[in-house]
Structures are given as C-alpha cells and as structure tokens.
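Yeah, one chain of the complex is gone here, protein chain that is, but the others are all in their spots.
Think of it as A, B and C in the order they're written, each chain with its own count starting at 1.
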Amino acid sequence: MKTFVRLFIAFLAVGLLAMTAAKPTRIIFFGDSITQAGVKPGGYIDRLKTMLPADQYELIGAGIGGNKIYDLFLRMDDDVMAQKPDMVVIWVGVNDVWHKATSGTGTDPDKFVKFYEAVVKKLQAANIKVALCTPAAIGEKTDMTNQQDGDLNQYSQFIRDISKKYNVPLIDLRKAFQDYNLKSNAENKDRGILTTDRVHLNDAGNQYVAEQMKNVLTAGK
Amino acid sequence: MKTFVRLFIAFLAVGLLAMTAAKPTRIIFFGDSITQAGVKPGGYIDRLKTMLPADQYELIGAGIGGNKIYDLFLRMDDDVMAQKPDMVVIWVGVNDVWHKATSGTGTDPDKFVKFYEAVVKKLQAANIKVALCTPAAIGEKTDMTNQQDGDLNQYSQFIRDISKKYNVPLIDLRKAFQDYNLKSNAENKDRGILTTDRVHLNDAGNQYVAEQMKNVLTAGK
Amino acid sequence: MKTFVRLFIAFLAVGLLAMTAAKPTRIIFFGDSITQAGVKPGGYIDRLKTMLPADQYELIGAGIGGNKIYDLFLRMDDDVMAQKPDMVVIWVGVNDVWHKATSGTGTDPDKFVKFYEAVVKKLQAANIKVALCTPAAIGEKTDMTNQQDGDLNQYSQFIRDISKKYNVPLIDLRKAFQDYNLKSNAENKDRGILTTDRVHLNDAGNQYVAEQMKNVLTAGK
Partner (left out) sequence: MKTFVRLFIAFLAVGLLAMTAAKPTRIIFFGDSITQAGVKPGGYIDRLKTMLPADQYELIGAGIGGNKIYDLFLRMDDDVMAQKPDMVVIWVGVNDVWHKATSGTGTDPDKFVKFYEAVVKKLQAANIKVALCTPAAIGEKTDMTNQQDGDLNQYSQFIRDISKKYNVPLIDLRKAFQDYNLKSNAENKDRGILTTDRVHLNDAGNQYVAEQMKNVLTAGK
C-alpha cells in the first residue's frame, strides 16, 4: 500500500514537472505601429513564431500605432502586467522623435529617459525579464542626411545607456539597420531596403528584425 | 492626588485638542514657472499668505519652470505626497501647449487628459483635496489672435471637464484673464495687463490670481 | 464717298467695341489644395462658372496642394503673369499656419506679410486687379477651441490689413465661415458643416464660397 502511494506520488511529481517544463515562456512585444504590424502574416513576430519551438514560446504582440514611451507607461498595467509575461521586449522611440516634427508632441529627452526607466523598473520589480530595442530608422539613407538621424541616434544612445544601467539585454536595431544599409543600399535610397516607407518594415526588414531578436529571446532559457 | 491626575489629563486633552485645531491646513501649489515665481515677494502665493490667517493656512509652492502635466505626474510622489498636504492646487497647461511650437515637445490632447486624471485620482485616493486651474494666457490680446488661443481654449476645456468628472473645484483663470482683459486692455496689447511677457504674472496679475484662488482655498474650511 | 467712309469707320468702331465687349474677363484663382479642388465638378470655381455669364468670364484655377504664400510668390511668373489675367483671387494661409504643427515649416508672421505684399504689388504693377481671401478654417468648432484658431485669426487679420493698405477687395471667408457655423453648427462639430475634414470644402462649403466670391468678381464690371 505504502509502495503504491509512493509510486503514485512519484508519478504525480514527474507529471507536474513535465507540465511545468511544458509551460511556454510568454513574451510580450511592447511597442508602436511597427510591432502592431509585427503580428500580421510575415510580420517579425509571426516569423519568430516559426523560428522558435511553439511549445516553448508564446509570443504576444502589444503594439499600438503612434505610441511613444509614455503611452507604453500609461497602458502597461492593462496590456502587459495583467498578462503576466515572463519577458517583455520594448521597442519604442520612433514616435518620440518623429512627433516633434509631425505634430509638435515629441518627447523631451530627459522625460524619455524617465518614463523609459519607470517602465523597466516596474517590469523588473515584478520579476519580468526585459529586453530593449533601439529605434531602427526614420529613413534609410546611409550618409546621415535623414532629417531625424541626429535625434534618433541620441535617443538610441539613451536606450543603450539604460540597458547598461539596468543590466538588461539590448537589441540594437538602430546599429543593425545602419550596418545592413551600408552594405545593401549603395544608391543611398531613403526606403525600400528594410522599410516600405522609411519607417515600417518590408519583408526583408521583418526577417532581419526577427533574426536580430531571436538570440536574445532564447538566451538563458 | 487622583483628582490632580484627572485634572492634569483633562488639561492635556484640551491642550492636544487645541493643538489639533491649531494645525494649519497645508496647501501645495503644484505647477510650472508661474507657480515657481509665485512664492517670491509679491508673487501670488506670497500675497495669499497675507490674505489668509497664518495660523490656519500653510501655503507651499511646488512649481518648476517648464513643467507639463507629465512632469507633475513624475514628481508628485517626491514633491507632493511626501509632504502630506491637505489640499493641492494644480495649475498647469501653458507648457503642454506652448512646447508644441517652441521645442516640438508639447503634450498630445488625449495624453494631457490621461496624465491629468492620473494626478487627480492619486491625490483623491490619498484623501487630499484638489483644486484645478485653467492655464491663463499665452498672450493677452482680446481678439483671439494670440497664436495659441485655440489650443489653450481646448486644453482649458479639458480641465473644466475633469473638474466636473471628479467633482473638484475649478479656478477658471483662463476665463478670468479674458474677462479682465476685455475690460482693461482696450488697445489689444499682448502683454503688460496681467503679465510681463504674455505668460508670467506682473503685480496686477499676481494680485488677481490670489483673489481668484482665495475663495476656493477657504471654502468648506 | 465721304459718307461711305464715315459709315465704314462707324461700323468698324462698333465692331471693335463689340469684340472688346465680347472678350471675357480672365480671372485666376491662385491658392492651395482648396483651390486645386475648386475646379473639379461641384468645386467652387466650377460653381462660379455656372453662376456667371460664360461669355463674360473666363475662370482659371491655379491651386496647388500644400502651397504657402511663398510658394505663390515663387511660381507667380509661370502660373499667373504668363497667362495675362485681368484679375487674380488670392486664397492662401491655411498651410502657412498649419505647417507649423505638421512639419515645422510654417511661415513666420512677418515673412507672411512681406511675401503677401510682394505678390500684391507685383500684380498691381502689371495692372492686374486683385482680390484677397482670408483662410477659412482648420476645424469648424464654434467655441474657438480648434488648435489653430488663434493663429488663423492672426493671419486673417494680416490679410485684412493688407487689403486696406493696398485698397483691394477682401473676401473674408474666415469671418463668413465662423458666422455660418454659429448658425448651423449647434453641436460644435469640427467638420461636416462646410468642410469634409476640417479644411477642405464639402458641397455646402463650395457653394458658400462661390456665393461669397461672386459679388466681388462682378463688382465694377
């Protein structure tokens, strides 16, 4: 009888262990219109789903068009914390810079850092892993003549500094896009290499972003 | 002996009661450069100190130049909650509108409302009374030709709506300034009536603001 | 013989007079996207063609989307002077104000006046009649809470001043639109009364503008 009970408990334990092991890592991609489009067929999140074992990763898009860092801050309780993710990939910054020119409502540099750090700290306090992305591009010209290049470089540097300060992995898409274009954009075109419209990803862009992200998502698993 | 002890305790109780009654109402003025200047001699907070009984009111300035609504949100723990005020007078909005033109970093209308409501809700949750002010002016011309008039009117209306929604008193400085100028600015000047520079208060402006605020601060005392 | 000659000369004179009378007044509408759309079926210029005798008026649209006053200045030789019009109706200003917010490239107030006066003076120097229009609307709300209301009022006032200074007729569409909306826009909507999208004319708007312009075009004929 006792032996039976012990065996039963052992089986139960193994079963629970297996179930635990089987529970996939839940990753939320938290961002703007680029991430909103990322869940569509062929989007970077959709591609990552085919690149990672489906039983080990649950990938959730939480991108909303036009979002800046403080939009993420304002909606993180509802759209991120409530879903209890294991990891959050933050990809934001294009609108914080771009809206300065297109509606006069970009984000001050110091406020960008404050809200960004507030988001990271809140995630870390809830034991959620964080990965940061730099904003890739507003224009793909390689000679640093895209209107927002200086400002995008500045905000990307803020994110690199935050990644060091909070010891979280960085997916440096800004650098990655510039490297790619230096090789593949000899004509100095402002779109059509990795983007359709200077900002949003074409097929090559979605594939490239998925590849840049893949290693960071699986590291330490 | 017992009687003495009883008497002593009674005296002590009366004394404590008196001290409690004597504890002044602590009011924090939470805002931008206009409020930062308000604590200077002749500033509107300084004037209110002479208009209200010093033993009943403790008036504290918490204004920082350039602040927008989300700056108030970001620093409210340190600069307001930590001081345990009885009441907070929020006066903000000029920079949310103005920075659109002067640095491309104004506040989106919907985000202005979200952060404003977040500040009000947090204060109310801590049982702190709240009073709201509309942004008075960026230019005093009376014929609605100041560049930001339309936008300032819009953001003032947001604040009026929030005051109704959260059932908190409104000090409608936007309307008060327009009324005053319609009477006293026959030459349609852009400054010099209540402001020195279209935005910041001159002596008449500080006095006028103090008068507009006085009744709301003492109501329900 | 003499009688015959006299008769011949008389006939000739009458004929020339008739020919002169028959030559239609050539009017160019010089402006932005609103005027570019004005020549389409149902547009305000198209409507004016049915409201005015076709043998007496030749109406020509010269509107280009996005144009500001200095665009008109830059292309007036090619698009206006070369066509030798009798009259030019200038309708510009929305983009001079709007582009401040949408691309950071609006027109400084003093430069708006300088270029506007340069256009008027060059037309007058060529003996071309001029009529000026104020920019009608960026948003139709009646309570002066459209973002650009203050600035549009300011630039409209500049145009009113120029019309007086150069003694040319004014078609005050800004005032006309506000009057119309005060009567017909009880719900304080931002579009749909005279515009489709806060700026460009719907059917009622095209008809209303045509009516506002008609008298000025035919005055002194």
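As a working rule, contacts are C-beta pairs under 8 Å (C-beta built on N, C-alpha and C of every residue); 3 or more make two chains touch, one makes a residue touch a chain.
Computed from a prediction, not measured in an experiment: that's the story for all the values here.
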| item | value |
| --- | --- |
| Selected residue (touches chain absent from view) among A:K100, A:K114 or A:H200 | A:K100 |
| Which residue of C:D71, C:D149, C:D172 or C:D190 touches the chain not shown here | C:D71 |
| Which residue of C:K100, C:K141, C:R174 or C:H200 touches the chain not shown here | C:K100 |
| Listed residues C:R26, C:K114 or C:K189, member touching the removed chain | C:K114 |
| Contacting the left-out chain in the complete assembly, out of A:Q154, A:T196 or A:N215 | A:Q154 |
| Chain not shown, touching residues in subunit C | 70-71, 74, 99-101, 103-108, 111, 114-115, 118 |
| Residues of subunit B in contact with the chain not shown | 100-104 |
| Chain not shown, touching residues in subunit A | 100-101, 104, 139, 143-154, 157 |
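Everything that follows uses one rule, which is that only the chains that are shown with their structure count from here on.
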| item | value |
| --- | --- |
| Leftover contact groups, counting everything except subunit B | one piece |
| Proportion of interface numbers common to subunit A and subunit C (over half same, under half different) | same |
| Computed distance of Cα centres, subunit B from subunit A, in Å | 40 |
| Distance from the mean Cα position of subunit C to that of subunit A, given in whole angstrom | 51 |
| Multi-chain contact sites of subunit C, meaning residues that touch two or more partners | 100-101, 104 |
